[in-house]
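Here's the structure, in structure tokens; my notes come after.
A single protein chain has been removed from this complex, and every other one stays in its place.
== chain A ==
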């Protein structure tokens, strides 16, 4: 469990982060969302003490971060940044094994861990182990960057705009990968992004920062349905609100028994996919793939998401 307790950072007269408190449960993804200058990156960098807080405390599983030497603390916390920050003069294997090496793991153990991670990120170890970062595509570099951050099985993974440099298609794939790997490993992740779409897609909890203050912290559905301030509403986007909410709800949640015409939706589709298919094909009900015949109707979608204002 990560507890951020009244943490503040001042630079001269300006307050970059103003008394932020929040808690992240082990095994969850928290997205810190805000515009540039909102203090979100400073908040993240105070967790691994790349920035020393002016006031307040961060506790990881009960231990205050101030009780550990900064470089030793950082070896226990994964850190992935925009533009990956891979060492250009080291092979992929040496990049991924960097933190285990700092921690003094045996070469055999490091090698096994590197191969395990490359497999996890769908990169064949024999093919990629000895390549250099400049030989990789942007998406592959980013995956190696995240693999490196996860190499020592850290208590916590911090990510600062990790997908910012990727094009939209690769980015969506990288987000899916991260979600899958996070579930498989049970990692605790805090991720900074300016992209609400990304936050909704990935996070269990979203923290919205505005001018150094934490203005709202809660599950994505709450942030979308009941924004605490006009700023949060603006971040969510008024016009996109219903669609974003629909994208959080699986079709199985409102599917009813009975058949419907036309091509069926996959079982893991969201209501957003269902609405989109209804509008595009002009149908008012769609079959859903499953053990027994099931369908979802336009009316049910409307009833599920509507009723605001």
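Everything that follows uses one rule, which is that a contact is a pair of C-beta atoms (placed from the backbone, for glycine too) under 8 Å apart; a residue touches a chain by one contact, two chains touch by 3 or more; residues count from 1.
As a convention for this text, contacts and distances are computed from a predicted model.
Peer 1: Out of "Cytochrome bo(3) ubiquinol oxidase subunit 3", "Chemotaxis protein CheA", "Amino acid/amide ABC transporter membrane protein 1, HAAT family" or "Osmoprotectant transport system permease protein", which one is the UniProt protein name for the chain not included here?
Peer 2: This omitted chain is identified in its UniProt record as "Osmoprotectant transport system permease protein".
Peer 1: Among A:55, A:71 or A:109, choose the residue that contacts the chain missing from this document, as touch is defined above.
Peer 2: Candidates A:55, A:71 or A:109; residue touching the omitted chain: A:71.
Peer 1: Consider the whole complex, including the chain that is not shown, and state which of A:135, A:253 or A:299 touches that chain.
Peer 2: The one listed residue touching the chain not shown is A:135.
Peer 1: Among A:27, A:83, A:125 or A:138, choose the residue that contacts the chain missing from this document, as touch is defined above.
Peer 2: Result: among the candidates, A:83 touches the missing chain.
Peer 1: Could you tell which one of A:99, A:147, A:224 or A:285 touches the chain left off the display?
Peer 2: Spelled out, the listed residue whose C-beta touches the missing chain is A:99.
Peer 1: Even though one chain is hidden, which residues of chain A still touch it in the full complex?
Peer 2: 48, 50, 70-76, 79, 81-91, 98-99, 102, 132-135, 145, 148-149, 158
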